[in-house]
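Here's the structure, in structure tokens; my notes come after.
For this view, one protein chain was removed and the others were kept in their places.
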């Protein structure tokens, strides 16, 4: 059975040593979904038709947060992101918005955490902007969808 | 129908003006759940019995992130947290860990976002530390459970 | 002749001691102008009519930067902003965009630096987003327009 | 007509993908000017002769800010600066101080924004340290002077 | 015997709850000493006589770091500093520089950590600026000298 890579033999937290890993092109895609009341979704959609502010603020928040990932996640390596995209898909039948982030780098470690941080902070921003009208919004299905590059090869999550 | 408080009449994003609000005691409780494979949960538990590192790192990450909330969420007011607690509840039957954060302040705005940020970054940290053994962990049920203080009064979410 | 408040008698930099100052309502308004080629302004306007992204990203950048003021300006006191507004006025005859920021707090020091930081970073963001089409954009007229609250009373700059 | 590189076809803000760009030596020079009352300039000069604090604090502020550029400018790529210089030129006839910053990196994107951020925050720091004696200082002529490296080749602004 | 205030009954790290504590004037003084070769001290002194850069950069670094204390120390409460002073005392007979920081706030918790962070980062900055000529500099005697305000009353360390 594999061991936790961030815990050493004495059970102490450690940052994985990536010094010997080659610097290669890496990419990750993550998603989150935020569930809300139909009226809340309607307010966001109407604003989007006009100017799209809620989702645009959430997009910027997600992009900026992905650049802060190694400040937030204690054992995460700092790396230089070469690309972040945050996109929204409105799901009227589920009264939900799906958020996807795609992050790229040329580096020694993957960018899963950067993609997951982007979708999560983006979803929290939607919550913040709408919380006065809907406190019961729920963030769900936060997960890694795709990962490419590095020794472990390609990963695509079946949905 | 209520309007989005963070969008003005022209549809522009704005920070709500809290200058006139009194400074009062406020509290919020939020949760997140992280689902994983039974083997992953087992690895975390065994480490916890020994030294508890995974959850302890995740706790520190959540506490520190809650202090960064206004840096992450664009229209969130900075405030001085007086207390943050992050706790874990292992749910073996669901192959999940539930994370709860309780945040307090004396201030002009609530601390929902601080509590939600704490649980979310705590969950992302669990993901980061275990991702080498389980890429398909999923964060779910991120939501506000309780809120006290301020004009809007007490809120307790039914579960 | 008045002395520089941030330099002590030995010529050393110091943070002004505001411990004894009462906590009062304070407000500041600052502006910046960004000059560009007519074609650049046209591109921004067209995008604004559609979705307004350039100016919306610049607005968010300005709001978030104002919260970081005390991290950027070495001798600036940290304070809790209660309100930030960033607004744009397109000046087609000058091929320019004027940016204004209004910041409020309840605190022991003024928020001039927060307002000036907001307009400056907002203008830099416009530059960043348009620099591929116009490297010669120039930021100018960065100044304090209004200041209220605190011992020094009201200040309104004549324009 | 060229399009805005930070806006995609749907008008959404995006970070430019630099993954495929080679890592090359890059350099940028930017300037800002800060206008003030003759007495204010005199105070700064006298302090400079003694110990130079105002401009030295402003220099440090500019250098440190350039390292924070990608935190401030939403769609800016993080990169590792290899050199930052901030310099001052006192212009007694204009009652002004000119600030220049030169920034270098080995990377996939240019350092214009880092140089512009350095001069801007440096100028704001001068404002902060002198604002008690001169609220009407104005920052002006913030612009890129030179840029080298990368696909677009050399740029030198005519003054 | 007293217990560790940052560890709860189950041995978990926690942030102390200061919600009920009154907001009062608080002050702390801390020191650090940095030992070096006589030649290194000489270089710093000569530069100080001319322009004082090493110690001035170290002073700014200490002041700015004290504002970041709650970002660095995991269980430290954020608070709004009202004053920070960093000062240097050259001790030629010990080939050392003594650094003292005095920090004030009006708040619910003390500012010991802010004063200790200021002297420590100030000392590290001296190290950084001189390390090319003296790798064996040693930082020592980092300690709290004075503390005032709050329930625990006055503390003055005997030296």
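We call the chains A, B, C, D and E, going by the order they appear; numbering starts again at 1 in every chain.
Everything that follows uses one rule, which is that a contact is a pair of C-beta atoms (placed from the backbone, for glycine too) under 8 Å apart; a residue touches a chain by one contact, two chains touch by 3 or more.
What you see is a predicted model, and the numbers here were worked out from it, not measured in a lab.
**Q** Which chains here touch the chain that is missing from view?
**A** Every shown chain touched by the left-out chain: A, B, D, E.
**Q** Using the definition of touch stated at the top, determine which of E:29, E:86, E:103 or E:116 touches the missing chain.
**A** Here the residue in touch with the unshown chain is E:116.
**Q** Go through subunit E and note every residue touching the omitted chain.
**A** Contact residues on subunit E toward the absent chain are 1-7, 10-13, 32, 39, 43-44, 47, 50-51, 53-54, 56-57, 60-61, 64-65, 68, 71-76, 112-113, 116-117, 120-121, 123-125, 127-133, 135-144, 147, 155, 157.
**Q** Considering the whole complex rather than only what is displayed, give the residues of subunit A touching the chain that is not shown.
**A** 12-19, 70-71, 74-75, 77-80, 107-108
**Q** Just checking the interface: what residues of subunit B touch the absent partner chain?
**A** Counting only subunit B, the missing chain is touched by 51-53, 56-57, 60-61, 64.
FYI, only the chains that are shown with their structure count from here on.
**Q** Compare the two sides of the subunit B and subunit C interface and say whether they are made mostly of the same residue numbers, over half shared, or of different ones.
**A** Subunit B and subunit C contact each other through largely non-matching residue numbers.
**Q** Any idea whether A-D or C-D has more C-beta pairs in contact?
**A** C-D
**Q** Which integer distance in Å separates the CA centroid of subunit A from that of subunit E?
**A** Chain centres of subunit A and subunit E, defined by C-alpha means, are spaced 37 Å apart.
**Q** Measuring from the mean C-alpha position of subunit B to the mean C-alpha position of subunit E, what distance in angstrom results?
**A** Whole-Å distance between the two chain centres: 31.
**Q** Multi-chain contacts only, two chains or more: what residues does subunit C have there?
**A** Answer for subunit C, listing residues that touch two or more other chains: 12-13, 51, 53, 56-57, 60-61, 64, 68, 71, 74-75, 80.
**Q** Name the touching chain pairs, please: which are they?
**A** Chain pairs that touch: A-B, A-C, A-D, B-C, B-E, C-D, C-E, D-E.
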